[in-house]
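Every protein chain of the complex appears in place save one, which is left out.
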Amino acid sequence: MRIGLLTSGGDCPGLNAVIRGAVLKGVRTHDAEFVGFRYGWRGLVEGDTMHVDRHTVRGIGRQGGTILGSSRTNPFEGEKGGPDNIRKTMSELGVDSIIAIGGEGTLTAARRLADAGINVVGVPKTIDNDLGGTDYSFGFDTAVEIATEAIDRLRTTAESHQRCIVAEVMGRHVGWIALHSGMASGAHAILIPEQPKTIDEICGWVESVRDRGRAPVLVVSEGFKFAGMEDAHSHKGLDAFNRPRLGGISEILAPMIEERTGIESRSQVLGHMQRGGEPSAYDRVLATRLGMAAADSVHQQQWGSMVALRGTEIVSVSIADAVHELNTVPAARYDEAAILFG
Amino acid sequence: MRIGLLTSGGDCPGLNAVIRGAVLKGVRTHDAEFVGFRYGWRGLVEGDTMHVDRHTVRGIGRQGGTILGSSRTNPFEGEKGGPDNIRKTMSELGVDSIIAIGGEGTLTAARRLADAGINVVGVPKTIDNDLGGTDYSFGFDTAVEIATEAIDRLRTTAESHQRCIVAEVMGRHVGWIALHSGMASGAHAILIPEQPKTIDEICGWVESVRDRGRAPVLVVSEGFKFAGMEDAHSHKGLDAFNRPRLGGISEILAPMIEERTGIESRSQVLGHMQRGGEPSAYDRVLATRLGMAAADSVHQQQWGSMVALRGTEIVSVSIADAVHELNTVPAARYDEAAILFG
Amino acid sequence: MRIGLLTSGGDCPGLNAVIRGAVLKGVRTHDAEFVGFRYGWRGLVEGDTMHVDRHTVRGIGRQGGTILGSSRTNPFEGEKGGPDNIRKTMSELGVDSIIAIGGEGTLTAARRLADAGINVVGVPKTIDNDLGGTDYSFGFDTAVEIATEAIDRLRTTAESHQRCIVAEVMGRHVGWIALHSGMASGAHAILIPEQPKTIDEICGWVESVRDRGRAPVLVVSEGFKFAGMEDAHSHKGLDAFNRPRLGGISEILAPMIEERTGIESRSQVLGHMQRGGEPSAYDRVLATRLGMAAADSVHQQQWGSMVALRGTEIVSVSIADAVHELNTVPAARYDEAAILFG
Partner (left out) sequence: MRIGLLTSGGDCPGLNAVIRGAVLKGVRTHDAEFVGFRYGWRGLVEGDTMHVDRHTVRGIGRQGGTILGSSRTNPFEGEKGGPDNIRKTMSELGVDSIIAIGGEGTLTAARRLADAGINVVGVPKTIDNDLGGTDYSFGFDTAVEIATEAIDRLRTTAESHQRCIVAEVMGRHVGWIALHSGMASGAHAILIPEQPKTIDEICGWVESVRDRGRAPVLVVSEGFKFAGMEDAHSHKGLDAFNRPRLGGISEILAPMIEERTGIESRSQVLGHMQRGGEPSAYDRVLATRLGMAAADSVHQQQWGSMVALRGTEIVSVSIADAVHELNTVPAARYDEAAILFG
C-alpha cells in the first residue's frame, strides 16, 4: 500500500498534524508507505513528489503551514490533468491511493476522481467552517482564538478613546468565525453573510452602546452584505483606474458608522494571520485524529468518502452527501448570539 | 422571576462567562432578576448574597475565576442546610429558582434538591471532563491548551539535555486532559487512570524513544495507577513523621524511570495553573451558550435538568441520567492515541 | 499634596500600570492624594475629573488601555486652555501638581506649562519608541511581541504557498518596531523610515530568498519611503473622488514586488492591535517603575522633568533636553540587522 498525500487550497493550522496522523497510523498499523505530492493537485498532475516517512513528520504536528506546500490547481485542467492522466501518473509512481486534504473545491474534485475509479479519500479543511458533514473542521478553532485575542486587544484602545471599532474576520460565505469570536470577545454586534442588516440597524446597536458610555465593538465577516442594497462591493465605488477600490467591508462600514452616528470609528482587517501559525491544542487533536482516520479509510477502501467529526467521534461520510451545500450559520444560532448585542 | 446563581467546587475557566450568559439572557428575554449566592452552596445555606445585574456582568466573560466565589460546602449539611431550610431562605430572599454551576457533587445535590421540590437547574462544570451527558464541559479546552503549551516548553529542555520529562496534568479519575494534551504535544506515552500500565511497559516506550536519539516526553494524569500493583499512593511510602509523602505521581514515576533505564528523568506537576486564568475562545463560547440555555431552562421550569453540549447543539438533559456515571476515556480513544506512542 | 493624573495621545499598553505605580507610591510613601483628569488634557482644561485612590487602581496593572481615557486635545487651545485658565482650574479643584503621561506633543505641552510656572512632571509614552532621553519606553516591548507573533503566523502561510509577505508595523517616523520584530521573526528585509531603499534593492532581497527556495518575509514601518522618489504617499495615486487612496505602504509595496519579480505577494497591515491589550511583563515592570518614580519626582518638585529608563535604572531628566529630537534607529543598528537580510 503506497498512499499519496496532498494539501490543496488556502493555508490552515493543522495541515501538518493531519499529515503526521495519517503517516504514523498508516505506517504503524497498515504497513503503508507514503509519498507527498507537492503544492496540491499540481504535484499529482505533474508527478512532483517528495519523500514522506515517519522521520519526515517528526514534530510537525505543532507547526503551522504544510510541509507539502499548497496551491489552487484544479486536477481536471491542463494537459496532464484529468482522470486518465492522473491514473497513469499514479501508476508510474506506484501510488495506489490518495488522501486529499482540502476545502470544497478539493473535495468535489476528489469525489469526481473517485467516480472515475481513482482511489481517493478526503479530509475536510476550511478555516471558515463552511463545509457540511462535519461538526467542525480543523483550523477553525485556531482562527477563532487568534481573532478573539486580536479583538480583546482592539477593545481596550476603543475604550481609551471612546471609539467604535469594526474588526473584520474571515468568512466569505459563512459567518462562523465572526459568530464565535464575536461571542467570545463580547462584541456588541456580529455581522455575517447569512444575516444582511441595514446600516440603520447597525447604527442602532452602536448608539445604544455609546449611550451606556461604552465603546462599541463590532465583528464583521468579510462576506457580510447590507440588507436591501446591492452587495457590499457596490458600496466600494471605483478608483481612479475604474477598478473596484481595494479594502474589506470593515473599511466601508467604519466611515459609514462615523458619518451617521458621529462616533469616531476605526476598522481593522485581521487577515491572513487567522490562517497561519501554530494550531491550537484543539485543532492539533482534531487534525491528528482526522489524519489517522483517513489512513483507516484508505485501508478500508472507502473511496469517495471523507472523514468527519460528529460529536466526539470521527466518522466516515460520503463526500457527495457532505459537500452538496455550505455549512451556514443557522438562524437560531445567530438569534442566540443577538441577545447579547447592543 | 428572581433567579439565584451559585458556583460551587474547584475553579474553572468559563464560570464568569456562564454567569454573564445566564444574566443577559434572563434579563433581556425572560424579564428575570438575579441574585448571586456567595461561595457556592454556602451562600445559599447562609443567605449570603450579592447583587447581580447586567452591569455586574460587564466584561466578565473574558475573566478567569468566579465573581461569586466558590467553596465545597454541601447544602445538605450543617444547621441551616437541607431542603426545608433552603426553601425558607429562598422564600425570605424572594428567590424562586436556582442555577447551580458545578461538578458531580454539586449536580447530585441539585438533583436531590429538585427531588425535594426546590426549583434547581444545573450547569456542568469540570476541568477534567469527567461528567456524563455532555460531549465536553467548559474549562476543559483551556486546561488542555495550557497543559499543551507547558509540555511544548518542557520538551525543548528535555531535548537539549537528552532527558526524559514526565509532565503531570489534572485528572483524578479520568484521563481526558492527559489524552488531549498528550496528543496535541506529540507525547511518546500517555498514562491515564483508565489504563493502568506496568513500569516495564512505560520504560519500554522510554527506551524506544531514547534509542531513536530523542528525548522521551510522557504525560501522566494525576490519578494514574500502575498495573498489577497497589494504587500509586502506596508507592509513595511514608515520610519521617509516618505520613504519606507529598508529591504527585510524576514525582514517583520520574525516579523510577531513571533508575531502570539510566535516562536522566525529571517531573513537572502543572497544577492549578490549569484551572485558573482567562478561558480560551472555545470555552468562552461554550460557557456563554450554556449560561444562556440555563436561563431558558429556568424559564421552562425544567427542574432537575442540566444543560449540555451534544455535537454543536446545547440541549437539556436530566441530571439523574447524566451524572450516574463518570465520563471515562473509552478504550478505543486510548488505543487510537497509543498508535503514536514510543 | 493632591496630584492630578492624565493620559494623553494614542493608546499604549502599560498606561494603567503607570497610574497604579504612581498612586500606590504617592499614597503609601508621600501621603499624597490623587485625582484623575478624564481624556487627557481635555479633562484638565474642562475640569472633568474622576476619583482615583488605591482601590481604583486595584488589579489595573495587568490591563490594557487607560482607566482615565485619552484624547489628543491640546491644552493651549480653546477658551479654557492656556496656563492661566489651567492654573485657575487646578486651584478650584485643589490640585497642586500634574503627572502627564504622553508622547512628544504631551511632553512638549508639559514643558511649556512648567515654564509657565505650573507644577508638571512627565512620563514618556510611545509605542514607536521615538522619544529621546530614555532607552526604551513602555508599550514598545508589547508592540514588538504582538508584531512578532503575527509575523510568525504570516510566515507559515507564505511558505505553504511560496508567496512573499509584506507585514506592515507601526512607526510613522522611526523604525524601531520594524527593526525589533523583523529581527525577532527572522525577516528577510526590514524597511524603515530612516533608511530609504529603492524598489530594486527590495526586489533584490526578495529574489535572493526565492532563489534559495524560501518564502520572502518583509517587515515594513508604516512611515517607510522609497529612496530617490517622492514620498510613499505620492505612489498611492488618487481615488475616484480625487482623494489619496487609503491603505498602508505595504499595500503599495506588495503589488510592486509581485509585478517586478513575478512572486505572488500579499500585504498585511497589523494596525491597532499593536497598541491595545494586556502589556507584556516587561512593560508592566517598566511602567510600574516609571509611575512610582513620577510620584517621587512630584514629591521632589522636579517640575519640567520626565522619568526615563537608563540601563537598568529609572532616572529623572529634563523634558527640554529629552524631547528635542526624535529617537531614530542609528545607522549602526540597521546595518547590524541588515547582515541577516536576503
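Per-chain numbering from 1; labels A, B and C assigned in written order.
In this section, a residue touches a chain if its C-beta (ideal position, glycine included) is under 8 Å from a C-beta of that chain, and two chains touch if they have at least 3 such contacts.
Quick caveat: nothing in here was measured; it's all calculated off a predicted structure.
K.L.:
Which visible chains touch the chain that is not shown?
P.N.:
B, C
K.L.:
For the chain left off this view, which of B:Arg266, B:Arg284 or B:His299 is in contact with it?
P.N.:
B:Arg266
K.L.:
Write down which of C:Leu6, C:Val121, C:Val144 or C:Ala189 is the residue touching the left-out chain.
P.N.:
C:Val144
K.L.:
Among the options C:Asp135, C:Asp200, C:Glu259 or C:Glu325, which residue touches the chain absent from this view?
P.N.:
Spelled out, the listed residue whose C-beta touches the missing chain is C:Asp135.
K.L.:
Taking the full complex into account, find the residue in B:Gly65, B:Gly103, B:Pro124 or B:Pro216 that is in contact with the omitted chain.
P.N.:
Touching the chain that is not displayed is residue B:Gly65.
K.L.:
Which residue, B:Ser91, B:Thr156 or B:Thr198, contacts the hidden chain when the whole complex is considered?
P.N.:
Of the listed residues, the one touching the omitted chain is B:Thr156.
K.L.:
Among the options C:Ser250, C:Thr288 or C:Gln302, which residue touches the chain absent from this view?
P.N.:
In the full complex, the listed residue that touches the missing chain is C:Thr288.
K.L.:
Please identify, in ascending order, the residues of chain B that touch the omitted chain?
P.N.:
Chain B touches the chain not shown through residues 7, 11, 15, 39, 63-66, 69-71, 146, 149-150, 152-162, 165, 237-241, 245-247, 251, 266, 268-269, 271-273, 275-278.
K.L.:
Hey, which chain C residues sit against the chain that's not shown?
P.N.:
Looking at chain C, the ones touching the missing chain are residues 20-21, 24-25, 28-29, 59, 61-62, 135-136, 141, 144-145, 147-149, 152, 180-181, 183-186, 280-282, 284-285, 288-289, 292, 310-312, 336, 339-340.
Simple rule for what comes next: only the chains that are shown with their structure count from here on.
K.L.:
With chains as vertices joined when they touch, what's the shape: line, ring, star, complete or other?
P.N.:
Graph shape here is a line: each chain touches the next, no loop.
K.L.:
Could you classify the chain A-chain B contact as same or different, where same means more than half of all interface residue numbers appear on both copies?
P.N.:
same
K.L.:
State, to the nearest whole Å, the distance from the C-alpha centre of chain B to the C-alpha centre of chain C.
P.N.:
Once rounded, the distance between the two centres reads 41 Å.
K.L.:
Which integer distance in Å separates the CA centroid of chain A from that of chain C?
P.N.:
One centre to the other, that is 34 Å.
K.L.:
Could you grab the centroid distance between chain A and chain B? Build each centroid from C-alpha atoms only and quote it in angstrom.
P.N.:
Once rounded, the distance between the two centres reads 30 Å.
K.L.:
Which chain A residues touch at least two other chains?
P.N.:
If we look for residues of chain A contacting two or more partner chains, we find 149, 152.
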